[in-house]
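First the structure, in the form of structure tokens, and then the observations on it.
All protein chains of the complex are present and in place, except for one that has been dropped.
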Amino acid sequence: MKESSKHNENILEVRDLKTYFNVGEGKVVKAVEGVNFSLKRSKILGIIGESGSGKSVTSRSIMRIVDQPGYIAGGEIIFEGQNLLEIPEREMEKIRGQKISLIFQNPTTSFNPFMTMEQHLKEVYLTHKKGATKSEARKRALEVLEMVGIHNGAEILKKYPCEFSAGFRQRVFIAMSMILEPDLLIADEPTTSLGITLQAEIMEALCEAQRKTGISIIIITHDFGVVSQFSDSLFVMYAGKCVESSPKKDLLLKPKHPYTIGLIRSVPLLEERKSKRLKSIPGFPPNMAEEQIGCSFSPRCEFAREKCFKDTPELKKVGEEHFCACHYPVDYNVEDDTKLEG
Amino acid sequence: MEENNIIISCNNVKKYYPIRDGIFNRIKDWKHIVDGLSFKLEQGKTLALVGESGCGKSVLLRLILGLENVTEGEIYFKGKSVYDLSEMQRLTMKSEIGMIFQDTLAALHPRMSIMESLKEPLLLNGMKDRKQMEKVIIDTLECVGMAPDFLNRYPHQLSGGQLQRIAIARALIIDPQVILADEPISALDVSLQAQVINMLIDLQESRNLSILLVAHDLAVVRQIASDIMIMYLGTIVESGKSSDIYKNAKHPYTKVLLKAAPSISKGINNEPFHLDLKVGDTPNPENPPKGCSFCTKCMEATERCLLERPEPKEVSPRHFVSCLYV
Amino acid sequence: MKKSVKYICENKVFSIGIFIVSISVFIAIFAPWIVPYNPADAVPKIRMLHPFRDASHILGADYLGRDMLSRIIYGIRISLLISVASVLLSMAVGGIIGLLCGLNYPGPFDTVLMRITDIQIGFPFIVVAIIALSLVEATIPSVIIVLSLATWPAYARNVRSSTMSQKETDYVAAARIMGAKNGRIAFRYIGRNLLPTILPTVSLDIAGTMISESLLSYINLGLNPPIISLGNIMADGASYISTEWWLTGVPGVVILLIVLGFNFIGDNLQRKVDPLLNK
Partner (left out) sequence: MFTISLKRILQGALVIVCVTFISFMLLRIIPGDPARTMAPNATEEQLQEIRNQMGVNETKLVQFQKYISDLFDGNLGYSYFNNDSVSHLIIKSIPKTMLLVINSLVFSLAAGILLGVIAAMNSKSALDDIISGFAILMQSTPNYFLATILIMIFGVKLKMFPVMGYKGYSSTILPSLMIALPITAAVIKNIRSSLMEGYGQDFIKAAHARGIHSYRVLTRYGLRSALISLLNLIGNQMAVLVGGIFVAEWIFSYPGLGLETLNALFRRDYLMTQGAILVISSFFIIVTMIIDLSYTYLDPRLRKS
């Protein structure tokens, strides 16, 4: 394994990651089936996909905390030159929280109700930084709270999580995940349970923190608006596989994969729209327990041809850093929506 | 705007919850959940109530449905006040309102199969013979795009999208004139959302339904609603036709909402997330500000805003804004 | 039916429970026909016979020479009858009271009744039983009522909390919107949800009541001699404990097995009965 230098271009490379769940009676749900992507240093990658597409499972696999009965069946996760799937558990525990940290979706349940905020923040610091003193930990905690826009930190520390609103708790959680200056932050649907202004506040705090510390972020969401406004490059997942990935502007303007096109067309817009109805994608997402033959989007795809139903498309390069897993990529432009009005 | 095609109208509706304390639970203070609300819903139109959690929009629906009593003000259904209806009239009113709840799984009885849940509204409306009931149920399922083979399954065995359609079917099965929907789409994925939005629009046109929709996603509201009301902390800050609201929003809170709402076009031209709101927690309903409800968070708030409660001013036809500086 | 049989076999412990309980119910129903000897007639020759020694008296004989197996068969019949009856009684009484309290939750009716259950919990069961059984002569109905005194508050609390939490749910609100009256909501909606939550505790309570019933007879407060209950048999053998331990041992093991069967069912009944749980 080549020893890459610190300023290696990609901080994280995921190659052919496979995570399966055996759900009894021999049935295996292939939640993540061969996912490939890489993340450049201090850049933001947005993973978008509907529920059941395997995006959360991908994030848990990177941190190696897949819930039972899931297991990582194959592939490599190269993080700063080191394959995370091969190192022992003790080493992995040092990386979690110190090098990579995870933000959960529901702030109301991700805090220990019996511990004060101070105990939460200090515990992470003291667990990883052996020999650090309590006052040092407290100083760092106040520093991090300041960074996410909480100025009355001292008064906050004494209180319990149940005394704060959901938005405030999510802010403290972000601060907690930045306390050891990790290199990678994974945010799994950080704002789904919050309202519009709270969501904007949290995303603003995340941007601030990213600008100040140069940390690279993977944000996972099903909200197209949030991910297109926040990230540098996008990565669309469907039924456990990557269907398209490219820099943000390229994907939003000229998507190639029929599923991405369908998604973008079915997102309601703030601006005036000609026809009242949205062009929705017919049918329902596939049942992950059954074996997927051919392209898993073929049953719902309007461009599907005979080849699509037989063999699974590979991820092909269709543009500058633009990859698409489709036999017949569509060249479509958001501006002239009429092209497909047909 | 003749009087008779107004389905539901409220004037100056208030709802306070008591805060009890002390050994004998004496009422210490009042929580202003809905603080003086007036609006009209016309036949065949869709009115959207937009606001963030805690602004009292779901409570307003419960008041209209009679699940809770109003502390002050009246609610009229087809011109007659809801509270002095006779028993018979109340029953007929109930058969004309359909309700779609936010948490579709919790709105269906966990141990009743889908068939039984759909039969309940028909039984309660006096339909007796089984054949007819089954026919009505299957027709309604058709128009929400569901095959009848789900009928003897239990709610927890269905996916989010399917539950949503069953909830809409149950609301439609008694052929109501008004549909009240509490965030029917926010829990769904993007592709399913589009399917449900299209369905609601088709149903509205085919059955001349009027829909009172509660939502917090401005883009979805733009798609469905003809009239919009923006709520903040139990009061209406701005109301009007959807084109007026989106094109020239006047109230600071509406502007903040429009700016904060994420969208693909903002993504394309790289607009950052930026909120011009005062930092700090939103005021809680326990001690609402005396003056304008938005004064503690509004950037342009002045001394006057803190004391004087603004009245809705008509800025343009049917476009009302409650702000002192408009 | 085919599917549930496969489902039950998967869970060994549950099937053992079903097996034990069905045997004891079979014995309880057909006791008079399957009993080898008349449990009352004493044969002095075989006094204190050790079990499994003599083929004709498999479980031996007690200090008066009465056949132990037939006495135990009758004992099971009485104990099971009393326990099941008293649990059903306390389920009915507790259920109704719990439902009414839950429905008028902030009202006076609820606070008064809940205080009664608090007071009830204040008295240890033994003291209540002793006082009650000295008040009224110990017949089968009176023992059933006394035994159900101990378990009805638990049912009342259980049903009340479930009713209170269900009152605020959306499906009850939806029913009310559609015009359902209070009576219909109470039984057709809330009642229907109570069964799966109560049923598992029924089985565990039957086990508990069998123990209390045999305890009453053990301190010869319960049913007097003409009626044979497992507790009586054990009480008779108590004084010979150091020499002929099996006089108390054998009935004790029988009680233990039956109660174990009920406990096995109780623990797993929740998963089997509730449609909510099978995916």
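Chains here go by letter, A, B and C, matching the order in which they are written, and residues are numbered from 1 within each.
We take it that contacts are C-beta pairs under 8 Å (C-beta built on N, C-alpha and C of every residue); 3 or more make two chains touch, one makes a residue touch a chain.
In this text the structure is predicted, and so the values were computed from the model without any measurement.
Only one residue in the set A:123, A:136 or A:208 touches the chain that does not appear here, and it is A:123. When the whole complex is considered, the residue among A:29, A:102 or A:184 that touches the unshown chain is A:102.
From the options A:10, A:38, A:83 or A:110, the residue with contact to the unseen chain in the full assembly is A:110.
Seen from chain C, the chain kept out of the figure touches residues 115, 118-119, 121-127, 130-131, 134-135, 207, 210-211, 214-215, 218-219, 234, 238, 241-242, 245, 248-249, 252, 255-256, 259-260, 262-264, 267. On the side of chain A, the interface with the absent chain consists of residues 63, 65, 67, 93-98, 101-102, 104, 106, 109-115, 123-124, 127-128, 160, 162-163, 176-177, using the contact rule stated above.
Convention: only the chains that are shown with their structure count from here on.
The leading chain pair by number of C-beta pairs in contact is A-B.
Measuring from the averaged C-alpha position of chain A to that of chain B gives a distance of 32 Å.
Computed from the mean C-alpha positions, the centre of chain A lies at a distance of 54 Å from the centre of chain C. In chain B, no residue reaches two or more other chains under the touch definition. Annotation for chain A: no residues touch 2 or more other chains. Here chain B touches chain C in the complex through residues 62, 65-67, 91, 94-95, 97, 99, 101, 103, 106-112, 120-121, 124-125, 154, 156-157, 170, 174, going by the rule given at the top.
Within the complex, the chain B residues that touch chain A are 52-53, 159-162, 189-195, 197-198, 201, 216-220, 222-223, 243, 246, 256-268, 271-275, 277, 279, 281-282.
If you check the complex, the residues on chain A that touch chain B are 50-51, 149, 151, 165, 168, 195-201, 203-204, 207, 222-230, 248-249, 252-253, 262-264, 266-273, 276-282, 284-285.
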